[in-house]
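Just one protein chain is left out here, and the rest sit where they should.
We call the chains A, B and C, going by the order they appear; numbering starts again at 1 in every chain.
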Amino acid sequence: MKDVHAMAPTAGRLDLRRVGVSGIKKPLSIQRPDRVVTISASFSVDVDLPASRKGSDLSRNAELLAEVVDSTATSPVESLESACQAIARELLMRHQYATQAQVEASGTYFRSRGISERRRSFEDYKILAGARATRDSNGGEPELHRIIGGEAVGMTACPCAMETAREILESEFPLLKDPSFAKFPIISHNQRNRTRLLFEVHPGVNIEVDRILDAIEAAQSSPTYAILKRRDEAQVVLDAHRNPKFVEDVMRDLLSGVVGRFADLPDETLVIVETVSEESIHKYDVTASHRMRLGELRQPAPA
Amino acid sequence: MKDVHAMAPTAGRLDLRRVGVSGIKKPLSIQRPDRVVTISASFSVDVDLPASRKGSDLSRNAELLAEVVDSTATSPVESLESACQAIARELLMRHQYATQAQVEASGTYFRSRGISERRRSFEDYKILAGARATRDSNGGEPELHRIIGGEAVGMTACPCAMETAREILESEFPLLKDPSFAKFPIISHNQRNRTRLLFEVHPGVNIEVDRILDAIEAAQSSPTYAILKRRDEAQVVLDAHRNPKFVEDVMRDLLSGVVGRFADLPDETLVIVETVSEESIHKYDVTASHRMRLGELRQPAPA
Amino acid sequence: MKDVHAMAPTAGRLDLRRVGVSGIKKPLSIQRPDRVVTISASFSVDVDLPASRKGSDLSRNAELLAEVVDSTATSPVESLESACQAIARELLMRHQYATQAQVEASGTYFRSRGISERRRSFEDYKILAGARATRDSNGGEPELHRIIGGEAVGMTACPCAMETAREILESEFPLLKDPSFAKFPIISHNQRNRTRLLFEVHPGVNIEVDRILDAIEAAQSSPTYAILKRRDEAQVVLDAHRNPKFVEDVMRDLLSGVVGRFADLPDETLVIVETVSEESIHKYDVTASHRMRLGELRQPAPA
Partner (left out) sequence: MKDVHAMAPTAGRLDLRRVGVSGIKKPLSIQRPDRVVTISASFSVDVDLPASRKGSDLSRNAELLAEVVDSTATSPVESLESACQAIARELLMRHQYATQAQVEASGTYFRSRGISERRRSFEDYKILAGARATRDSNGGEPELHRIIGGEAVGMTACPCAMETAREILESEFPLLKDPSFAKFPIISHNQRNRTRLLFEVHPGVNIEVDRILDAIEAAQSSPTYAILKRRDEAQVVLDAHRNPKFVEDVMRDLLSGVVGRFADLPDETLVIVETVSEESIHKYDVTASHRMRLGELRQPAPA
């Protein structure tokens, strides 16, 4: 049979950056300390393509995903990112014409969470992972990077509306200025906040996704929970209003938290944060994003 | 050319309820009292199919949509629902084998809104419409129904968390029990609430979509706005917390409001309501839905 | 603490049909003959609400879901629909004011599939399930229904474009009329077809989801596969073009197939089919839907 992909392109002879497949869904089993968890993950993989070839051998991508991911049903892997890294590395082996390979994966990740031990239940988070392999032009080992991240939904209460409401209420309810009300929580607007934290690291580096999700939840006004009885519900509301945050605060608190929580990661680790607050007082969202090396983050703040 | 659609089915000879097209996007121009508004609408249309025919003539659906909707660029129609009704009626003309036809349409609808005159801007709502035509078996005029509705996003504050927070705060801040605090707004959780109201009416009946959207916004704890300066923001927060509502309250207040606001509609009008609160204290949504005849709604509540 | 939900409504005293939660995500483990599969499922549950109560006790829904679904991590259930049925039944126990309860669930379901034994891999399907419980007004057992279904993506080739293309090609390539070309496959357009089949049955009835998905794939022009090497790819193309189908054909062939494949199901079983072809020659989709009792489907076709 004619190998149409290996033929010369009929159109302009151009190198192409990324050619691949996306939206391949697979069950991936991960060995956790206490049990095996199975994630329903979605994968995208691609490689570059030289000007000399008409097409990329895409069936190899699907074969490779099947080999690496399907086998986890019987032999669970260490992590989603280690599976991504194995795929990225092997993509370069199977696409000899390619100089780099990318893999991205995401899935729902469940954690047992609760405002108290009696209210625990499985709640949904996102796990995000990826890998990049660059061929060594001297025939040596490819250069590898892995990405590991997560997304958690929590709650924010707005610090600005709270201050303005306080001023209005103090004029309407003069007793509110009594010193005993110093720490009284004032109404504001609150919203679903959706925050992502990702790290790009060297191949040998492992990061538990739970550490990432804990860091995010610690930076929101309050985590949220599936099961809240009356008193619990009021507790979350009190917690959030005693800890009001803009998206800017969520981001800065998260980045500060990363310095303290991830002291084991090297300076060259790339830190990527995205946060979205689905405003309750607007029909639109408020967003912030940032990326920097962990080394920069560790420098003392300018005076 | 062979008319494959008109041939006998190769498989089981079965009547089919609905065969059609969906996701046809079109610009539709509506003549409003003061100006022409153009809606980017998405249409689904279908008819039934007798056991004797292999296929429905779907190209007629696309032709008909083009004829009725494209022409509004130069001759604006009265309303989205009147366009739907014209399409439903004509579907029965062009599919002589069909006994009924359905049309559904939706699009973004902009209204100039603001918490005050100086803060007005265009904000987005949804307009929803549809029509149904049933062939008269005696060759008379088809029976027609039209559906007209809208969706508005607003804000809700939870009445339950507010009461529990009040109890906790009263014990922590005893001064709060002072009679001067009788109307003091207490913290709660608030969320984006998305509510739909639809009416199914006879062909002659017209309802301004703005009346529908006004009814929805009046039933939420507060409308939301694109432009809010500091004091406005606090005002929305105050309004919402002085008007706390469950989804159940939004729905009942909306249905009560319909009785007062739509006294012109006949008793047989079908009223359909759906409301969703995107909870800030949970990762999931809270929902309620209801449908009833306006006549039932008008009956005095049981003692 | 005040039970705000149990208070009388402040607004109109109206019964409400459905009040509940949606989008609760949970891992659900099912015991299959050979292994345990874990589905990342999304649940919606609701009950009705009498005019006398302000709110539904929604925290009970989240608690119940946690009890029934979280426990499958250690004690897998028989099926998604049996979990739904247990939840529906128990909803009536925990909401004593309710007269009916509904549960809906869906998730990605993986099957090991391949065009040949050597090309097998896990491919994604949808599993759909639900249950409905109606309280017996005499205090007896509630009436229960369960819904079980699935969705499979396959391929269709259009029979109409194929016939017209044949006529055009026969005039351009007269040799094509040679009898040796009688079964020669002619070009057409083909598309992703997405088809759902659901059954509503009595509580005692079990249906393997694989039987449902097999029935759907048998009704499309061809199943699709993740791994296709060059010859396999041509084989799928040949199969699809030798089996051209409108959405109407997919639906009728599926309904005919149901009669043969599900002879064990009782006549009163409700059969629901929806099919969507994402047309390659249009920017919009073509759809068909139908619902009927299995008993009607089993009647001989009219002459």
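Criterion: a residue touches a chain if its C-beta (ideal position, glycine included) is under 8 Å from a C-beta of that chain, and two chains touch if they have at least 3 such contacts.
Remember, predicted model here, so these are calculated numbers, not experimental data.
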For the chain not depicted, the shown chains it touches: A, B, C
Among C:Ala161, C:Val205, C:Val259 or C:Met292, the residue in touch with the chain that has been omitted: C:Ala161
Hidden-chain contact residue, picked from the options A:Arg32, A:Lys126, A:Arg231 or A:Arg252: A:Arg252
Touching residues (missing chain, whole complex) on subunit A: 1-2, 4-5, 9-14, 16-25, 44, 46, 49, 51, 54-56, 58, 62, 159-160, 163-164, 167, 246-249, 251-253, 255-256, 259, 276, 282-291, 297, 301-302
Subunit C residues touching the omitted chain (full complex): 123-124, 153, 155, 158, 160-161, 164-165, 167-169, 173-176, 178, 180-181, 184-192, 222, 224-226, 228, 230-231, 233-234, 236-238, 240-241, 278-284
Where the unshown chain meets subunit B, residue by residue: 1, 3, 24-27, 35, 37-40, 59, 62-63, 65-66, 69-70, 73, 107-108, 110, 112, 120-122, 124, 226-231, 233
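The working rule: only the chains that are shown with their structure count from here on.
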Copies subunit C and subunit A - interface residue numbers shared by over half, same or different: same
Separation of mean Cα positions, subunit B and subunit A [Å, integer]: 35
Interchain centroid distance [CA atoms averaged], subunit B/subunit C, Å: 27
Subunit A and subunit C: spacing of chain centres that average the CA atoms, whole Å: 31
Numbers and ranges of subunit A residues touching at least 2 other chains: 124, 226, 228, 230-231, 233
